[in-house]
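Structure record follows, encoded as structure tokens.
The chains shown are only part of the set, and none of them has been moved.
When the chains are written out, they are named A and B in that same order, and each has its own residue count from 1.
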Amino acid sequence: MAQRPIVTLTTDFGLNDHFVGTVKGAILSIAPEVEIVDICHSVQAFDILDGALALAQAYSYFPTRTVHLVVVDPGVGSARRPILASSDKYNFVAPDNGVLSLIYAREERLNVRHVTSDHYFLQPLSNTFHGRDVFAPVAAYLAKGVDQEKFGPEITDFVRFNAPKPKAVDAKTLRGIVLKVDRFGNLITNITPQDAPALLQTPAPGFKIVVGKREVTALQSNYADGAPNELFAILGSMGYLEIAANRTAAAQLASAGKGTEVSLVLEGAAAAGNGQ
Amino acid sequence: MAQRPIVTLTTDFGLNDHFVGTVKGAILSIAPEVEIVDICHSVQAFDILDGALALAQAYSYFPTRTVHLVVVDPGVGSARRPILASSDKYNFVAPDNGVLSLIYAREERLNVRHVTSDHYFLQPLSNTFHGRDVFAPVAAYLAKGVDQEKFGPEITDFVRFNAPKPKAVDAKTLRGIVLKVDRFGNLITNITPQDAPALLQTPAPGFKIVVGKREVTALQSNYADGAPNELFAILGSMGYLEIAANRTAAAQLASAGKGTEVSLVLEGAAAAGNGQ
């Protein structure tokens, strides 16, 4: 069986409107052979970092040659550019607002193009729904095999930002934030094992994490090891330190949420790693 | 690669239950080659107009020969008829309760049939889940290529309603309503550019829109042109006048929602267009 081209969707369109369905129709009208896969449509509205995080977590699990379409686009219809970024493995189609920043940081030999070939766009072109009129058709033609060169000139001044990193407050203390709260109420911080390598030692050193109204001093290797209503730290599947609880929402236990400050204080050894 | 037949789904089933999955299983058991695409499952429960709007926004972006399955069906199991409506381009399968009204208004040469051939239905036939037992199998057999004539006799007395239209209150004033609030908090009114053609002139005339607790006097061509917390009007991608705000929910700023009255007062020129 021939492999179908895959287009994934990551948007802040939600699932309460016709937006996602319309984008899929626009793709299939051009490339009916495409397999469309939803990564997430519940990116927080207008939240470019949240979209970048969702994409970064999922994209590399897809087959080579997948086209990843990302529409978190508060600047739709303004001068912001539609872009196409291509690595050896994947193509990404998105507005040039930084939503691909984590991709730029991870994928090597990426080239980025300003999509200017408007004969690929749907007509009439709206000012308010480029997901349908610009990004969907570009993704569809890419999936059909149109060469990336055809879409527009290479650019180097694309918009990128650095994801918020934890800061070393002193030799023992890192200060980070909660990047997001997942479905289970786990608090996903922006602290990585590389920021605090001591946590990976055996035995792990004593530590204290202050988050919201609570202090956390336990480190578990899986959720089920936590006692009822106990908050603990865990190195989660997203590559970040999480504050979690067993079968309970840590966010509620700690009265914490997206953006809440998190302090990690390591005992003994220097804590700060390369936490720049 | 051969083109797969496409069946789209528009329902008020929500995504919290097994309903949508079961409907997909029922389709694939009959027609495993079908590509199923969700348009929207968050149509407001029992709200036929809301379902009609979702379908109307999306259906025409799909490839020719797509089967559009619509299940917003508060009368399930009662005497209301299952119907099949076919145009040159699409097939629609739905309960005969008016949910296809906007399709009747837009598609030419449409014929509508009462689906009476119950050997296509799943057995035993429930009284409460015709999405699974009636509509899914009919859509699947259509997608497989069964002739529409086989499903039942043509009818002309199918149920249809007119979507609510704005009314001319006087020579300068149109009164409409908010049809829906989209994911971003934009207020989608039932006023179209045809209802107030003066708004399309360059320069646009002075105007005032009263909605909820606020007055709106600016017209923007894209969302990003709005100042922070400013409410403005915009001709949106759905073909209606919207009240919007830049990166903010207009619904909240205006304390308005679905069903809220909207008055458009145009200065100078006669406002009312053909707003019947």
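The rule we apply is simple: contacts are C-beta pairs under 8 Å (C-beta built on N, C-alpha and C of every residue); 3 or more make two chains touch, one makes a residue touch a chain.
Keep in mind it's a predicted model, so treat the numbers as computed, not measured.
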item: Where 2 copies are displayed, count of copies in the complete assembly; value: 3
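Everything that follows uses one rule, which is that only the chains that are shown with their structure count from here on.
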item: Whole-Å gap separating chain A and chain B, where each centre is the average of the chain's CA atoms; value: 32
item: Contact footprint of chain A on chain B as seen in their complex; value: 1, 3-4, 6, 8, 10, 15, 35, 37-42, 53-55, 57-63, 66, 180, 182-185, 221-225, 234, 236-237, 246-247
item: Interfacial residue positions of chain A with respect to chain B in the complex; value: 2, 4, 12-22, 24-26, 28-29, 32-33, 36, 45-46, 74-78, 80, 126-129, 132-133
